[in-house]
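All protein chains but one are shown at their positions in the complex.
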Amino acid sequence: MDSSLSAMPVQARQARLIEHYQTVRQFSEYLCEPLVTEDYVIQSMPDVSPTKWHLAHTSWFFETFVLTQAVPNYQTLHPQYAYLFNSYYVTLGKRHCRPKRGLISRPTVEETYRYRAYVDQQMLALLIAMDAETFARWEPILDLGIHHEQQHQELMLTDLKHVFSENPLRPAYREFAPSNQQPAAPLRWLSYPEGIVWLGYEGQSFAFDNESPRHRQFVHSFKLASRLVTNGEYLAFIEDAGYARQDLWLSSGWYTREDAGWTAPLYWEQLDGVWQQMTLGGLRPLDLAEPVCHLSYYEADAFARWAGKRLPTEAEWELAAQTVPLDGSYADAGRYHPTALNLDNSTLPQQMFGEVWQWTQSAYSPYPGFQPAAGALGEYNGKFMSGQYVLRGASCATSRSHARLTYRNFFPPDARWQFSGLRLAADGEA
Amino acid sequence: MDSSLSAMPVQARQARLIEHYQTVRQFSEYLCEPLVTEDYVIQSMPDVSPTKWHLAHTSWFFETFVLTQAVPNYQTLHPQYAYLFNSYYVTLGKRHCRPKRGLISRPTVEETYRYRAYVDQQMLALLIAMDAETFARWEPILDLGIHHEQQHQELMLTDLKHVFSENPLRPAYREFAPSNQQPAAPLRWLSYPEGIVWLGYEGQSFAFDNESPRHRQFVHSFKLASRLVTNGEYLAFIEDAGYARQDLWLSSGWYTREDAGWTAPLYWEQLDGVWQQMTLGGLRPLDLAEPVCHLSYYEADAFARWAGKRLPTEAEWELAAQTVPLDGSYADAGRYHPTALNLDNSTLPQQMFGEVWQWTQSAYSPYPGFQPAAGALGEYNGKFMSGQYVLRGASCATSRSHARLTYRNFFPPDARWQFSGLRLAADGEA
Amino acid sequence: MDSSLSAMPVQARQARLIEHYQTVRQFSEYLCEPLVTEDYVIQSMPDVSPTKWHLAHTSWFFETFVLTQAVPNYQTLHPQYAYLFNSYYVTLGKRHCRPKRGLISRPTVEETYRYRAYVDQQMLALLIAMDAETFARWEPILDLGIHHEQQHQELMLTDLKHVFSENPLRPAYREFAPSNQQPAAPLRWLSYPEGIVWLGYEGQSFAFDNESPRHRQFVHSFKLASRLVTNGEYLAFIEDAGYARQDLWLSSGWYTREDAGWTAPLYWEQLDGVWQQMTLGGLRPLDLAEPVCHLSYYEADAFARWAGKRLPTEAEWELAAQTVPLDGSYADAGRYHPTALNLDNSTLPQQMFGEVWQWTQSAYSPYPGFQPAAGALGEYNGKFMSGQYVLRGASCATSRSHARLTYRNFFPPDARWQFSGLRLAADGEA
Partner (left out) sequence: MDSSLSAMPVQARQARLIEHYQTVRQFSEYLCEPLVTEDYVIQSMPDVSPTKWHLAHTSWFFETFVLTQAVPNYQTLHPQYAYLFNSYYVTLGKRHCRPKRGLISRPTVEETYRYRAYVDQQMLALLIAMDAETFARWEPILDLGIHHEQQHQELMLTDLKHVFSENPLRPAYREFAPSNQQPAAPLRWLSYPEGIVWLGYEGQSFAFDNESPRHRQFVHSFKLASRLVTNGEYLAFIEDAGYARQDLWLSSGWYTREDAGWTAPLYWEQLDGVWQQMTLGGLRPLDLAEPVCHLSYYEADAFARWAGKRLPTEAEWELAAQTVPLDGSYADAGRYHPTALNLDNSTLPQQMFGEVWQWTQSAYSPYPGFQPAAGALGEYNGKFMSGQYVLRGASCATSRSHARLTYRNFFPPDARWQFSGLRLAADGEA
């Protein structure tokens, strides 16, 4: 697959990228169709950014890393936008303070769209006019800009979910079909022998710098669950006093739970004794067969301990996923919520991609020989390699063209607003 | 004056109130004319409320305290609005958390206006249909609702000023004429003899409960400055290291100044060595003759000590103001910024009303014999009588029909986002 | 009394002061007799200082304000002590950070006593050698130093009480006789007519600068309770859900109560359903007739509102106290706990002095014409005149020679670790 891509003539790759650029840019705007102007403005917690900011920042990325460098005498639309829409690139100068993104009513939503249109017009003029050699030189950063926008599309969905959940009116982002409330398929255990595995990305397609270099790890024999943990299984943990048994929790998790008052996953609420779940389709009854999501690492880890199992390492996960197709419920399907596995006739692990991100027990560390990119883009991944855990797979808020076997997502152990769930693992030959 | 009003026939008073109701309600919407939708949503700090919230809350007030009680089977527009738009009336049940008012995109701005229109329609139907006796019974609460809305109009202006000041683009709320940059009139000192004075409100017009009962205080002889302290005078304090001399400050003020990093009044900024001031008309050069404003009590008090003077008590201020007309720059004039006193041919104190609220040295305490109103409206004023200081006069953001000789405004000593300034006083015969 | 004192010849006054100096200095050490070395070191909250620090700081006061100025070439015992034992005199240079006073094991307790002895030896040599004219010049500051030490003696007791209360072993500071558990004397109401009263200190004896100048206030007619509020009366407030009724509380008090989790006065605890109270004599059963103490202003105010009464102003309190002798339970008696009034044959108000400090409703403000002392000693009182309330009387931890009719004690409304209670007042002729 990779080899076929790198074997493509440059012109074909250029045409393909132009189309991809347009598709992805339009998808950001498609995701905004259900919104009213007021929805674009709000930052409901420091981790959340206003939709308006996401739309502008992803444009700023192309302006900063491509247009201002590739277009002679490039004119920005507004001199202050570079300050307002830089996220965390310290190398590029001062930035507007992250927790204050929700205090900015201007530029308006309309002006933000005008900014996007301006950047798109400039980008397309540039992309079409590029000769093959120039394109080949710019291709990696263009690819990065597109995947960067796809990351923000996922954040737009999870951030909007958080914004709507803070509203006592519990508004729905978009209507989608209710779940079928059927039982989950039984869980199977798949066994893997010990050995040296190759891990990480190597090839000609796009991957983030943190997925490289491809390297070896020794993996002991292990078992992996055939599917994700369900709401029903997690409810059994709750009903067995899982949130009150200190022996199940990591020490820092126990205190986080206490300070934050956690007694269930984020977005669960009990109304008159019945469990409901805030979704992007509004408040809905809990489907016990659906993958549990909006868990912190601490909760995933405590559940696994309660179940007498453990979380997989990222090496184990990637090894098991190598033979699995990238199928799953992605954002493309317009459901924005994980889907239950009711039927399972396979011998492979199921739900590896595109339902919920799966916490691994692996701290987010550099791969042996890792080198961040040069310049400001070196800040993309490397500087966050402390205090976070790797999540694998992809979620119902990820675009399918953004998912990848070697993808390393990462969040701090107390983060819950992503579509994050878990799959169980166990030591082999026990 | 009061007696003439109470002497009016009930029908005349009723017609007058209906007109006043309409004028005031429309003025709230007039103040929103310069806004785009995004501007209505933002809460830039806990003290600030989104404009949208002010528009809804003032309507909720009439709905809660009048319509639901006076209209049989009154239908609210939305069952959750009572929860969302209650400010601090604990007696009325749970409220949406104040610092979270900026997290609510829905109801939208349009829905909020629809809510206002609904309440207005119901209110006018009720008011017109009322017989004289019923009207006489409802009159005090109707008056309170109107003055309540006028208080929120002032907050809408000061809150929007804060919102716009947080935006690096420094947008203007509304254009108004620049100041004339002429010198300030010289300061005169007016002397008052010792004696027992009558203080507080008594009469048939409207006043808040905290202005009563009318009572006596003994006042020692004192002197009062003929005009407000100017930007130029305050600048001399800054340039004399006023913010670095601990001996000028109250202890809690000194630490507040340090923690908050104060080195000038709120909204002052130095660009290339030139002092600018953020105003509701955008960033403007400082006019040295204008009254200084956006001062905390701590700064006003430190300035007075630096000047070898002191702040007046509220008894002194009210005594001096008793012979002064209610003239001044009010919000009605559409300037939203205090005006310099360049010429002064009077023998009376000037600028007593309608430029900036004037800090007094009087802690906000109940008048002897004070009784809060019964029921939920008893929470209006009394429960805040701790840790705050009284400000007198009125500001350029106050409506003229809202100002009153006996008006007791109050804020904590570290509040700076109101149009708050000062007038000097001194002991008599020293 | 005052006139007789000022009429005393200087020599007699000098001899008297030397004796007073010695008595007071020794009393500080007497208060430490029950302590083990470890007890001297601990700072259980920022408001509390280690006993060791009190012993040193009161010596530093004499060293700084007397010895270094009156003794030529005065040699301090240690060059760093001036830094370590300055409390809040910014004018005198940098200080050791207040919340870090409990982190200093050296100088040791023994070295601290050596420091005291050194200062005493130098002071007595100085005092004895002074000629009459010099003494007259130094007399006010010497008096201040003595009263300053008496203030710290009261703090030593209240701070040690807090330290011991934090210890799960609940150690006793000193044994004293148990209370008699008899009923409280009935409460009488005393009436006072309206009029102008003289308030504040004027005379030749010692008083703090904040008690001056003597001045006039107009007081409306009022009633005052004959005795303090008892534990039994306060318990009725608790049992009537006083801590759960928002309408009884000031707004800032309500939130303080919630954040701090108050459900009873400080040091009350319920063991197996029986109310106990931590005292300086250890944990003891609650005596219902004793004056309630360790109340914040917020609690005192809420109780008064619940009782349909109010707190007195400081003018009312001082007017009522003018005819009352300074009798009461003071620290001199060695009981360190307020005493119940079981029998009351008087027509005067009782328990005005020496049981618990009595919260007044008066914010701590400067008297008309107040001028702080010049130099560093001007920081003694004036800079704290914001955000605090005046308490009157004296407590069981005050020395009798330190009490005074015009004494203005002051604490923030949330302070509870002093022996602070209340007496009810009401408007007259209602």
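Labels A, B and C are assigned to the chains in the order they are written; within every chain, residues are numbered from 1.
Here is the rule we use: contacts are C-beta pairs under 8 Å (C-beta built on N, C-alpha and C of every residue); 3 or more make two chains touch, one makes a residue touch a chain.
Nothing here was measured: the structure is a model prediction, and the numbers come from that model.
Student: From the touch rule at the top of the page, work out which displayed chains the omitted chain touches.
Tutor: Among the chains that are shown, those touched by the missing chain are A, C.
Student: Which listed residue (A:108, A:365 or A:401) would be found touching the missing chain in the intact complex?
Tutor: The one listed residue touching the chain not shown is A:365.
Student: Among C:15, C:84, C:117 or C:187, which one is in touch with the chain left out?
Tutor: C:84
Student: Of the residues A:134, A:252, A:322 or A:342, I need the one that contacts the missing chain.
Tutor: Looking across A:134, A:252, A:322 or A:342, the contact with the absent chain belongs to A:252.
Student: Hey, which chain C residues sit against the chain that's not shown?
Tutor: With respect to the unshown chain, the touching residues of chain C are 36-42, 44, 52, 80, 83-84, 96, 100, 102-109, 163, 166-169, 171.
Student: What residue numbers in chain A mark contact with the hidden partner chain?
Tutor: Per the touch rule, chain A residues meeting the hidden chain are 88, 90-91, 196, 215-218, 220, 246-247, 249-254, 297-298, 301, 361-363, 365-366, 368-369, 378-379, 383-387, 413, 427.
Going forward, only the chains that are shown with their structure count from here on.
Student: Please identify which chain has its centre, taken as the mean of its CA atoms, farthest from the centre of chain C.
Tutor: A
Student: How many degrees of rotation map chain B onto its copy chain C on CA atoms, rounded to the nearest 5?
Tutor: Chain B sits rotated relative to chain C by 180 degrees.
Student: Could you state the distance in Å from the CA-based centre of chain A to that of chain C?
Tutor: The separation of the two C-alpha centroids amounts to 61 Å.
Student: Which residue numbers or ranges of chain A touch two or more of the other chains?
Tutor: Residue numbers touching two or more other chains: none in chain A.
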